[in-house]
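A single protein chain has been omitted from the complex, and every remaining protein chain is retained in its original position.
Now for chain A:
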Amino acid sequence: MAADGDLKPIKKLSLKENYALLTRGLGWEPTYEKKEEIFRTIDFEGIKIHDWEKWEDPFRLTMDAYWKYQGEKERKLYAIIDAFQQNNGQFNVTDARYVQALKLFLNGIVGLEYASHRGFNILGREFPGVGPRIAAQMQAIDELRHATTQIHAISHYNRFFEGMADFPHQFDRVWYLSIPKSFFEDAVSSGPFEFIVAISFAFEYVLTNLAFMPWMSGAAFNGDMSTVSFGFSAQSDEARHMTLGIEVIKFLLEQDPDNVPLVQKWIDKWFWRGYRLLALLATMMDYMLPKRVMSWSEAWTIYYEENGGALFADLARYGIRPPKYADVTIKEKQRVSHEMWSIFYSVRNAVGFPVWLPSAEEMDWFSEKYPDTFDRYYRPRFEHWRELEEKGTPFTNMTLPQLCQVCQWPCIYTEPDDPTEFVHRETEYQGETFHFCSDGCKDIFCNEPEKYVHAWLPVHQIYQGNCFPEGADPTAPDFNPLVAALQYMGIKPGVDGGLMSQHVDASRWEQWTSRPANLHEGAITQAVRKTT
């Protein structure tokens, strides 16, 4: 066109026109292959789509803008990561306890970003509509970016701290990491519509604000410039993914009234699945940030009850109601982090990071933030455990726990209306008994027992002898199945778990920084100079 001197410059396209050309103009109808043979998974779930053209991506992001802004985000992120590394930023965080949360993040969460990348690649292939396919493809690239930037940023910590070197190995094998792993594998192994409702809507729209807003803000508050930067960089994509999530829901609900009960069932299921996964985060927020921004209970109030309330009020016009058992999450918000930390403490020799009892100052904070529960149920327990530690006989639980068949957490939660009684539900299927941590998980099983009977439950697998390192001889007289199982998981007994005050991360921290490894409890080595 440049050769034609008479041609007037083409008028710049509007955002809407640009997006329409990308998502309408570039698609085509197949002629020599049947459509149902190209898109083979699109019908079996029962979702009815009459017109894929009705899909509208509200961000209307075109490829030129996508690469431009993603490139800018990366440059910004790497400038900060470089500065962090050059300035020994790993020693400027509040104390060595904070670093333990990063181990959970790297070992348990980064693998989810990669699983999500796989899931959205599948959607980018399976959806017949061009608009959602492009959105899924962009998200697949985003998720890969999240996994790589997180691994890259945390790799610097790996040079100084234990427990991070074998994250892909651990993600596939460690007993409590089967919780996040199985969550995403459950989603990826469902149909494309269930996957997108599960991940884009129930997880990203309704729940991930809790991970990336108060927790990342907490990382900033604790001086971790590197983590907050990759967190916010990922979250800037997440805002687009969340918008995809709500767009998906509206699109499905508007296409056919028969879609409403299916979508509601998936919202119920994946809200509960996602909520149980976030119990890990509740623990990280309340117990693993030495300086705290807000409690889990406050975060749940803001991000689920207020913001989720607005969302479900908006969706009511389609006949969608708030997720089933949302009331239970509100009853549990004053308890869940304390119940979780108790479990991690009691099985600390079988986890990949050291744990500690909350300090007097932290317990006062809990009393303030959890006025209805902490002093009544948890303070006496922690004070008792502290006495036992001081006597040199710390409480330990060496028994492997009963796992929930669906969420794979140990059955550690308490009755919605009685914090002193464990929840334990069970059902029979084909002559076998299956166990659950909650009514929410039991319902999910009962709706699809043929799927969940296949769950790979680490405790069952250990007892069946499937979790020993290669070459282990279970008939040897000195064979210890629990030690062998830990070796298989990549957890080094005496190095990775245990008490923080005896952990090598803590003593090295004091040698390298001359500051206490636990800022509330004073030094454990001579490396910290006394200032009084």
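Heads up, the rule we're going with is that a contact is a pair of C-beta atoms (placed from the backbone, for glycine too) under 8 Å apart; a residue touches a chain by one contact, two chains touch by 3 or more; residues count from 1.
By our rule, contacts and distances are computed from a predicted model.
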Its UniProt record identifies the chain omitted here, from "L-serine deaminase", "Glycerol-3-phosphate ABC transporter permease", "ATP-binding protein" or "Phenol hydrolase activator", as "Phenol hydrolase activator"
Going by the contact rule already stated, which one of A:76, A:156, A:331 or A:424 would touch the omitted chain in the full complex?
A:76
Sole touch to the unshown chain from A:307, A:461 or A:501: residue A:307
Among A:106, A:216 or A:437, which one is in touch with the chain left out?
A:216
Where chain A meets the left-out chain, the residues are 14-16, 58-61, 65, 69, 72-73, 76, 209, 212-214, 216-218, 220-221, 228, 232, 235-236, 238-240, 242-243, 246, 250, 293, 306-307, 309-311, 313-317
